[in-house]
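What you see is the complex with one protein chain gone and the rest in place.
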């Protein structure tokens, strides 16, 4: 089912951060600092260790897996000057992808989609892009689409190292958006399979799976539409946080977002037609069953009636005594049956 | 059924206030006055007691439960300078959510939705936001989503106390809008239940409930769409009634309104597909019934026919006298039945 | 069926006025002149009697029932300086509601809808709003939604008397638009009735009525959409014919027009789903019929077959001579019937 | 089927004029020159005879029936300075209605629709409106909606004579657009007929005709939509070719175009619902047939079974020898039949 932002009760104060369960796995904090020449990766135990990085002169990318700990969010927010309403959205995992401008940072919420045993699932990734830092929050650790980006950073001669934190934000966003494609590919394959099944031997189960598929597309569409808007807004940034060169790359990313929308809409169109495919296939089968019933009944009921007549016990039934009455009667029956078969064959019911 | 603004007869003068039934429960009037340091809650017996508050220097929130009393509305309107057309809309409970600018106050109409025994219902809440006061009208007392807001005001160190009446208006509006979420959650559960039912064992009743659900979503959509527009207009206020800081919060509220629309539209998409689910399930069942009928008929009708033949009374039927005619006949019948069964099994009708 | 502007043959000159049938009932002309202090109502026999009113200094409202008389239209048009194209539209009763600006007057076409024995019908009302006069044309007399407005004018202390002819135009337009509400109410009741009928015992007739309903909504929508646009354009008038205070009232009227559209669209959504309701109900009933047929057939056909076997006339049928063969056979039959019943009960077909 | 612009092979040069078949009927060229006082109509044999008219000081309307002759088009184009791309569009009869501005003339393409034995057909009419001339091209001669306009020109005191060639262009365009109305009227009648048929006794043929109707509406819509845009663009002309007074008339024409769209869309809505009407009617009939089958079968199969029992040849069947067994058996059968009838009547299947 679709989840939505109902984590706090209606009427509670805005910007409320919660720490639902202390026993939950603690957040994993990683800091990557790099410039053209050096790169340093550190795992942090305490949040306070991060606070030096703001003035290091390098690009600082802080990645935090797990957003359950309200205390930690508050501490980071206070140090980096992040807006409390944005921090609330980090924790509330039912946001639509969006971008918001705050006094000195951009707040980006995006949805990382993936396929789990043929079910589409998504995880919220939030980013704060400031002048000198980039902070990313992932709902859970484990699943991570950022590894290829890290590898590009680690490559000493990589282009990524020559660019600022805005390019890093673009690269991460691009990784998230490009990750829609394998999901769409899986769905495309499922559609093709289901189409063949519906045309050839639909089962009760097919309809359930078609409905499942529609729902998955609905979900993808819900997160993909605003993704496109997000990239567009980011490319038009007027705060000076995004360099002109990065905007060129965002245009490319925007193209991908449009392609995703395009494929999602095409798939929706296809699945819409597939229910008709199923219903027509069902109708065709009922029709065939009826045909068999009608042919069998129409042939044997008249014959049974004739047999019934000569089973009557009237005292005076002259035919009963004729010598060849029985074989004649049988021949007549066979002729009737043949006539019927020819009639139905003409009607193309056989 | 949808109600609409037909409380006065077509052609009557605009801004007409009525007092349909004196015997109705009298309105309940509550005044909350607060500033950073103090808060005072009073229940008022007479409207005139309110009139001091306008110049108290504190934030005055007047809440009135029950809008039947035309006299009272007129008195309040006269004292606070509220526009007669707006007062008419307060009384006419079929408004769409909207915001209107008047010379020195904003008039806001919003819909508080709730679920009553799985039926969606709504109550109209109207607000007048002036320079120093906030007046809220609720159609009936009883149901109230404002209690959490009152509690936040009562909290001496609460953030709400430091803000003006514009923030209070936001907080109330936010409470109303956030209240869509539990309603949507209930509907989401009903959809899920109904989906399982439709896929597994649909009954006549299911269709009626599906129709009910569609209607509820239609109703939610009708009130949620303008809600979004309302918040947007309020956030762009140019009369100076809304402080810049409150606008930031309204942006958050706008996000929620969009999320609501999003979920409502997704649910509408889902329910649209559910009728097909039902029809296909029905078709599948008819198909199955036909299959049973056809198999039974096709097996026994030919056998009955054979029995009929040897029930005929022709004088000359040599088989009848053969010694093993009866067992042979029985074996033939069994073989025919088995052949039929194999045939139908091959066709996957069994 | 929908009527449309095909009263003159394609290719005839624009602004052609016709007088189709002299024998038709002559137009009824009424003049109401009022200012704050006095009001005067006159029935005019000749058009020329009207011509004094233009300079009377009071608000002059000329109402004409019946637009068949081309001569009369031409005379009025010439005296008041009305544009010939507008006059043609007065006579041609298939206009969409619209507003047009001419050099010194506004031309308004609107549709008065009403229910006639559960069928929606409409009548065209045209208005010319000049600096000092308001001329209204109604297709036919008889039906009139303006009586309440006249009463408000007659009321010596009424607010309406203090305002100009622009307010009068608003009041009449408002009366016309508010008259959609009772029509919608009737349709709402018909929808509710039909819904119950479709869910419980749909008949052939229901579908016809549903189609009728859809058509009525189509018609309402056709006239309501432009009505909204009309009011909006009028409220933004830049010719100075509409006073600022009246515009406030027009905003209220615009709200009503939007509400109407809203209800019409909701009803259209509802009726769209009702065909599915009918089809599913029909499918359910066919399914039930099939079930009865299948159960009856499946129980009795095997039994009849057994009876058939022992009706055969083979010389050697040992069972026939057994003493308890008959009761045993009967018991076996009953057991088979019971087994069948249990099977069908398990399948929930009974 | 829909035709489209595929007369030249992809890749050929733009603005290519062809003369497909010299043996085709030669174009018919007519010149009408008029001013307020005089009017002159001439049939031209050679194109060169036209070339004087450009400087005659009168309004020159050249009408050419038949556009097959590429040579002629080129000659006219060269003399009047018409753009080659426009001339190509004249010949290519699959244009959408459109208006194009060229250096010193407007190029208008419009579709004249008509009904041919209940099939909608269309013919392309192209116009070049220059400073002093108006050239119209019709695909074929024969069918002509311009005769009424010619008659208005011939009328010495007609308003049309006092206006320029822009008014003439309007008048012709208006004639073309008004010609949609009789076509719509025919379609409206066909819809009404078909509706009655579908509700009462639908045949296989009805569906084919409904499909035909939908296709006709699709075609009308395709040409009517751009017609509206065309008139609008023309009314906003900024080249000074259209006089202010003519623009007033174009506004009237625009109204008609909107009305046409409106009716076409309404008809499309209606026909969309008619397929449902047919399917429901079909379902209703299948349902009725099933009911008859089920009632007949359910009554006679149990009775036949009873008859079968007493047709068995068991030696020991005490009932057979009872004196009143036969009449009792018959009575029982009748009672069973009556019970069945009552049961089905209760179920409303009879």
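Per-chain numbering from 1; labels A, B, C and D assigned in written order.
One rule holds for everything that comes next: contacts are C-beta pairs under 8 Å (C-beta built on N, C-alpha and C of every residue); 3 or more make two chains touch, one makes a residue touch a chain.
If you're wondering where the values come from, they're calculated on a predicted model, not measured in any experiment.
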Point to revise | Which residue of A:184, A:207, A:231 or A:333 touches the chain not shown here | key: A:184
Point to revise | Options D:12, D:38 or D:55, residue touching the unrepresented chain | key: D:12
**Study point:** Contacting the left-out chain in the complete assembly, out of D:19, D:151, D:232 or D:313
**Key:** D:313
Check your understanding: Touching the missing chain, which residues of chain A?
Key -> 145-149, 152, 158-160, 171, 174-175, 178-179, 181-182, 184-185, 188-189, 191-192, 195, 199, 248-249, 251-252, 255-256, 258-260, 262-263, 266-267, 269-270, 273, 276-277, 279-281, 283-284, 286-287, 290-291, 293-294, 297-298, 301-302, 304-305, 308-309, 311-317, 348-349
Study note, to complete from the structure: Touch rule applied to chain D and the missing chain gives residues 1-2, 4-6, 9-14, 83, 85, 88-89, 94-96, 98, 100, 201, 204, 207-208, 211, 214-215, 218, 222, 275, 278-279, 282-283, 285-286, 289-290, 292-293, 296-297, 300-301, 303-304, 307-308, 310-313, 317, 319-326, 329-330
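Here, only the chains that are shown with their structure count from here on.
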Exercise for review: Please decide if copies chain B and chain C contact each other with the same set of residue positions, more than half shared, or with different positions, and reply same or different.
Suggested key: different
Revision key, fill the gap. Rotating chain A so its CA atoms sit on chain D gives an angle in degrees, to the nearest 5, of 145
Practice item. Just give me the whole-number Å value for how far the CA centre of chain B lies from that of chain D. Key: 43
Check your understanding: Whole-Å distance, chain B centre to chain C centre, using C-alpha means?
Key -> 26
**Study point:** Residue list for chain D, restricted to those that touch at least two other chains
**Key:** 311
